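Omission of a single protein chain aside, the complex is shown with its protein chains in their original locations.
Our next item is chain A:
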């Protein structure tokens, strides 16, 4: 092998490997190859060959050189339009070359047919080259063949594929060869690279302004090829069929025509195929092992038993399948589904199943949807439309609260009516109601409210009762707390928060007397004994006994005589009260006679019917809040050593020796003779404010701060016979008429309600209670209305004491 040959081969080798990588690198490799070629050109005259005759390749190279180099130059420009202008600058012997190439081509065409037809012959001619190139690159193949023929070198050469590759056309080393066998890097060394152009790694642009491209091994300039002019370039473009695949090598300045193999390679790379056309992606499978039965096992492990015993699992599987097939299930499985539309028939034939009807007896049908009213119309009367305020209110309400679930709208014609967006939602809610809403059978009560009003005797049939306000007594300056009537009914006394007691004449309304006290007067009560005229007044911690100074003179003087003849107080229980006679002349003039001092403020006093005993109730809570005084002996006693609950009212029985003590919730009845608890009346109230006993003594009424009035029939039960809640606010006082079947209750709502309360002597007949009159007139002051009331002893009249500092007489 000559050195030139070697270098060419190396170049080829180098070009091959990067060529596979991509277009750019391939270009450089091509350039190198071409550079190598030019080197060879120069080197050719030198006697480098060892075997002149025998080495066909070298001869071949020599003869080919001019052609090939020109070939390259021609091909250079045509390769791509990108390179066109560069190639313009180049100069060379294109014209000559063109002719050659055309010639080559023609030859190729001539040989194209026979070559395909008789490969055998060619093998004989040039066996090696033919066999190698046949498959992939016919053009090249043929050309080389022609070349060979030209040179009449027909000696069979024994060369490696690489060698053969180079030999026919060294300068075509740019064509990529599949490097299958030999080490590509065998000849690859950096110092050998610069054999053609020794400029090294210097960019080629640096030589742009020089006539040469670089230097060869010997330091001589390698000149750029002559630049062709525009005309030549054009002519070439027109004439040269390979113009389109001619590229310029910038390293050498030569044009290189890309071979078919190059083109093929580029195409393959573009398409993303394997660059090697020989590479078989799917090689034919060669069965290497299975057809040769090995006589020896691979392992010495004995075969499992299950490998030669039929599988039970499979047996079961097959058995099941057989069963399924026999029973026809399989057939059913595979039968396509029958198209079944809804069938309708006469479901309700004559015969009705009584059991079904029986079941439905307890069925509660869902209520029907509410039918639309006028407001739902698309064109309702205008008054049904919402005002802006109503609409705003509708929007503010919760959907459940709304009376209508839509806003009424008016459209002037049907075509303007839009779709109702809540339609589906409404149906859905109806569905939910149907299956989720608990149902209950409710009796729709078609009740006339008037039927609920109890049938009572008409008030006008129950006369007499007070009906009109006749007299208004003015004079007090503060709430009038208490009022009490004289036995004959000619006068009455009233106690007020302005610390005074006034004595009024009932009929005229004239104030006869005003008695002043130190503290607000909580309670006044006229002594029921007709022989004396005495007033018990509760004011502060004192109970004053006052001679009112009105009425029969004899009685008045009698009273004074009796009071003075009373013995000194003796034997009073400790802490129950200190009696003292009023000696101050001014006070005596006013009427003060006696007074009893207590530990606490007194809230209420209550005379016994005979006018000797007087019960006194403390206002503030105390263990001993009840004291009983005996006037005739000026003695006091404490009936209860200890009383657990707070007492709100106390009253004597009109005829019997009984004492009624009202605590907050119950009324206790004590027998004073036997000294025991006789009865406990349960009021069902929280705060009893007042009690009154019927003159006959068997009926009690209790008023409470919850505005409840309870009537007890003591013969019937300890629970209220009747409870009335006809007042609007707290009841302050209750009272019975001594003669007429009347009772009254005074309340903070400013009314006094007079009721007919008939008690029959026949024990089988229950009392008749009919409210007959609501008496109004008092003004509410400081949330207080009427504070007390009392009946006239003989007339059906009533006097009420109001918080508005007046008293009123109703007749």
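Quick note on the criterion: a contact is a pair of C-beta atoms (placed from the backbone, for glycine too) under 8 Å apart; a residue touches a chain by one contact, two chains touch by 3 or more; residues count from 1.
Note that contacts and distances are computed from a predicted model.
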**Fill in**
In UniProt, out of "Translation initiation factor eIF2B subunit alpha", "Pescadillo homolog", "Metaxin-2" or "Ribonuclease P complex subunit Pop2", the chain dropped from the view is recorded as "Pescadillo homolog"
**Message:** Among A:382, A:401 or A:676, exactly one should touch the missing chain; which is it?
**Reply:** A:382
**Prompt:** Of the residues A:271, A:306, A:326 or A:415, which one touches the chain left out of the display?
**Reply:** A:415
**Item:** Of A:217, A:432 or A:677, the one touching the omitted chain in the full complex
**Value:** A:432
**Complete:** Residues of chain A touching the missing chain are 332-337, 340, 342, 344-348, 352-353, 356-357, 359-360, 362, 364-366, 368-369, 371-374, 376-384, 387, 406, 408-409, 411-415, 417-420, 422-428, 430-432, 434-440, 445, 447, 449, 452-454, 456, 458-460, 724-726, 769-774
